[in-house]
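Have a look at the structure below before the remarks.
As you look at this complex, bear in mind that one protein chain is not there, while each of the others sits in place.
The letters A, B and C name the chains in turn, as written, and every chain counts its residues from 1.
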Amino acid sequence: MTVTHDDVVRWIRAFADAIAQNKDSLTDLDSAIGDADHGINMHRGMTAVLAKMDGDGSADIGALLKTVGMTLVSSVGGAGGPLYGTLFLRLGAAAAGKEELTDEDWVAMVTAGVEGVQSRGKAEPKDKTMVDALIPARDALASAVAAGEPFADALRSSAAAAEEGMRATIPLVARKGRASYLGERSAGHQDPGATSSWLLMRTAAETFGDHME
Amino acid sequence: MTVTHDDVVRWIRAFADAIAQNKDSLTDLDSAIGDADHGINMHRGMTAVLAKMDGDGSADIGALLKTVGMTLVSSVGGAGGPLYGTLFLRLGAAAAGKEELTDEDWVAMVTAGVEGVQSRGKAEPKDKTMVDALIPARDALASAVAAGEPFADALRSSAAAAEEGMRATIPLVARKGRASYLGERSAGHQDPGATSSWLLMRTAAETFGDHME
Amino acid sequence: MKKLINDPENVVREELSGIARAHGDRVEVHVDPHYIVRTDAPVQGKVALVSGGGSGHEPMHGGFVGMGMLDAACPGEVFTSPTPDQMEAATKAVDGGAGVVHIVKNYTGDVMNFEMAAELVRSEGTEVESVLVDDDVAVQDSLYTAGRRGVGATVLMEKIAGAAAEQRRPLKEVVDLCRKVNDNARSMGMALTSCTVPAAGKPTFELGDDEVEIGIGIHGEPGRQRLKLAPVHDIVEMMATPIVDDLPFKSGDQVLAFVNGMGGTPLIELYIVFNELASFLDGRGIAIGRNLIGPYITSLEMQGCSITLLKLDDELTDLWDAPVNTPGLRWGV
Partner (left out) sequence: MKKLINDPENVVREELSGIARAHGDRVEVHVDPHYIVRTDAPVQGKVALVSGGGSGHEPMHGGFVGMGMLDAACPGEVFTSPTPDQMEAATKAVDGGAGVVHIVKNYTGDVMNFEMAAELVRSEGTEVESVLVDDDVAVQDSLYTAGRRGVGATVLMEKIAGAAAEQRRPLKEVVDLCRKVNDNARSMGMALTSCTVPAAGKPTFELGDDEVEIGIGIHGEPGRQRLKLAPVHDIVEMMATPIVDDLPFKSGDQVLAFVNGMGGTPLIELYIVFNELASFLDGRGIAIGRNLIGPYITSLEMQGCSITLLKLDDELTDLWDAPVNTPGLRWGV
C-alpha cells in the first residue's frame, strides 16, 4: 500500500504523456483567454523533464521531484514554469529523503505543493486559475485519507474533485493571470492551467491507484 | 464636316466619363500584369483635367489640348502620365492656333500624338503597350481619310482598329513597362494601357462622328 | 501559417543566431541559458539594466541592448516569459558592482520568473531592484487582479533609465527614474489582424474582415472590445481619449508621443496614425515635445498599432536625447 520511487517515475511519465496528448487542446484553451502557449510550454517542460530523468539513479523521491521542479522552472517560462516548478519543488521538499510514500505522505506533499503555488502566484479560489483544480483535489484527498478510505479511492476522489474544479472555472471571470485582462470576456472558457492540473491529479490517481489495486 | 472647339471639349469629357466608368476594370487589368493603379491614375488625371477645363474661355483647340497634356503630366504620374501627357501635348502642338479641325488635321494630330508616345516610351508594336492600340488606330484613320471615306466612317474604323489592337495584346509577352517583369506570365492578359487608348479612340469616334451624322 | 522560418521549435534559437551574426560589434549572444549582453559588460561602477520577456516583440528587448540602454536582455520562447536561470546568468554577467535593475513588464509569468531570479541572485550577494511596467490603460487596474500590462512604456523606460545609468547615477536614482517614467506614461493598443504563434500554427484569435480589436495586448491576447472597422480618425480618438483621461494629461503638458507598429503595419499607416494623434493632442492643448514612430514593441506579424504618451519634463527630455547605440534604437553616436 505504498508508492515507490518507480511509481513516482511512472507518474511523471504518465503526466508527460497526458501533456503531450493534450498539447493542442491546452493551447487552444489558452488561445481563447490567454496567449496560446500553455500546451506548448508544458510540453517543452515535460520533454526536458523526461530527458533529465533518464540518467537518474538514486532512489530518493524527494530528490527526483526536486529535479523535476528545477527542470520545469528552467524550461517552461511563462506563468506555468514558476507555478508548476514551485509545485514540484515543494512536493520534493516534503518527500526529502523518502524512498517510499504512505498515503499520509502524499497528503502532506500535495498540501505543501498547493501552498507553494499559492504563495508564488497569490491566487485565491475562484480567480480562474490552476488553484481552482488543485485546492478541491487537495481537500478531497485529505478528507478521504483522514476518513481512512483506501488510498486508491482517495486518489480517485481527488482527481474527480480536480475535474469538477476545472469545469467550475468555465463561468468564472478571471482575476489572475493573462485571462484577467479580458475582464467579463474571460467568462465562458475553461482555464488552461486548471486543465493541466486536473491531468496532474488524474495521472497520479491512475498510476498510484492502479498499482495498488 | 469640321470638329469645333466645343466638340473637342465634349470628347475630353466623354473620355473622362469612359475612364470613370472603367476605372475598376482598368485597375483590374493592371493587377494581373502590373501594379493595380492604371484606372486610378487615369481617373485622377482626367478629374484634374475636368477641373481645369471649367475655366477655359479661349477657342484655340491647340491651347486646350496642351492644357490637357500639362495637367495629365502633373497629375497622373506612373507610366501613364508622361505617355498620355505627351500624347495630348503633341495633339495640341499639331492643332496650335486652330479653332476648327478638318479630317486631315485630325490625321496629322493623331500621327503626331502617336509619334510622341513612341519617342517618350520607346515601345514598338507587339511590346504589349498602348502603342498596340494607337498605331492600328492611326493607320486605319489615315488610310480611310486618304481614301476619301466620310470622316465618321474613318473615325469608326480607327476605333475598331484600336479595339482589335487592344485584343491582340492578350497573347503577347510584354517587353516594355511593368508587365515585362513577368516574362511569359504576362501572356494571356489584356494590356491596361492599350485598353484606355481604345477608350480614347472610341470616344473620339462617338463624339466627332455622332456630331457629323 | 506562412512565416519565414524553418522549424517552429527553432525560431528563437535561429533568431538569436541571426542577431549574434548581425550585431556582434555591440552585443554578445549566450545560448543555454539564452541572454544577450553588451560586449563591454560588466561596466564597472555602472548600474546595470536587465530586462526580458517572451520573444516575438522584436526589437524589444534584445534590440535594445547596448550603450545607453540595456546591459542585458533575456529572450523567452515566443510570447513566453524567460526563465529564472536566464535572468540569473544575465544579471551576473552585467553586475558591475553598482547594482542591477530588473525591468519587468507586469505579466504574471514575467513577474514570477523575475522574482525567482531576484531571490537567487540576492542570495548570492548581488544587489537587485525590480521595477514593474504597467502602463496599459486597456486593462482595469485593481488590487484583486493581475493589474495593468506593461507595454509601450517599457521602451521609453529602458532608454531613459539606460541614459541615467550611463551617467553613472546611483541605483536608487535609476530606479526612481524608472518609476517616474512608469508613473507618467500610459498606453493603449489595437489590432486589425491576429498573429500566429509559430508553435501553435494558427491565429490566436479570429477577426472578421470588417472588425478591429481595441485594447489588445502584445501577446495576441484579445482586447476588451471588438468593433467595426472605422476611419483611423475615430480609432485614434478611441485610443487616445482613455490614455489622456487616465493620467490625466492636461493642457500645457509636453509629451513624448510614441506610435508603435505591431509588426505587420507599414510605416505609411503609422504616420497617418501619428498625424491623427497630433491633431487630437492639439485639440487638448497638449504639445508633442518628442516622438518615436515605428515597430519597437511588436506582436509577431500582427497588424495594428499602439499609442504611448509620456509626460515630459526637462530631466526626461535630456535623458531621452542622450546618445544611444543599440541595434534597435540609435542616435547621438
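The rule we apply is simple: a residue touches a chain if its C-beta (ideal position, glycine included) is under 8 Å from a C-beta of that chain, and two chains touch if they have at least 3 such contacts.
Source: prediction; values computed, not measured.
The chain not shown here makes contact, within the complete complex, with B, C. From the options B:G81, B:P136 or B:G209, the residue with contact to the unseen chain in the full assembly is B:G81. Contact between subunit C and the unshown chain involves residues 2-7, 11, 14-19, 21-22, 55-56, 58-59, 63, 78, 192-193, 209-210, 212, 229, 231-233, 235, 263-276, 278, 288, 291, 293, 295, 298, 300-301, 303-305, 330-333. Mapped onto subunit B, contacts with the missing chain fall at residues 27, 31, 33-37, 40-41, 44, 73-83, 85, 120-121, 175-178, 180-183, 185.
In this text, only the chains that are shown with their structure count from here on.
The touch graph of the protein chains shown belongs to none of the named shapes. Chain centres here are means of the Cα atoms, and by that rule the chain farthest away from subunit A is B.
When C-beta pairs in contact are tallied for every pair of chains, the largest tally goes to A-C.
Once the centre of each chain is set as its mean CA position, subunit A and subunit C turn out to be 32 Å apart. Separation between the centroids of subunit A and subunit B, computed from CA atoms only, is 76 Å.
Work out the mean CA point of subunit B and of subunit C, and you get 55 Å between them.
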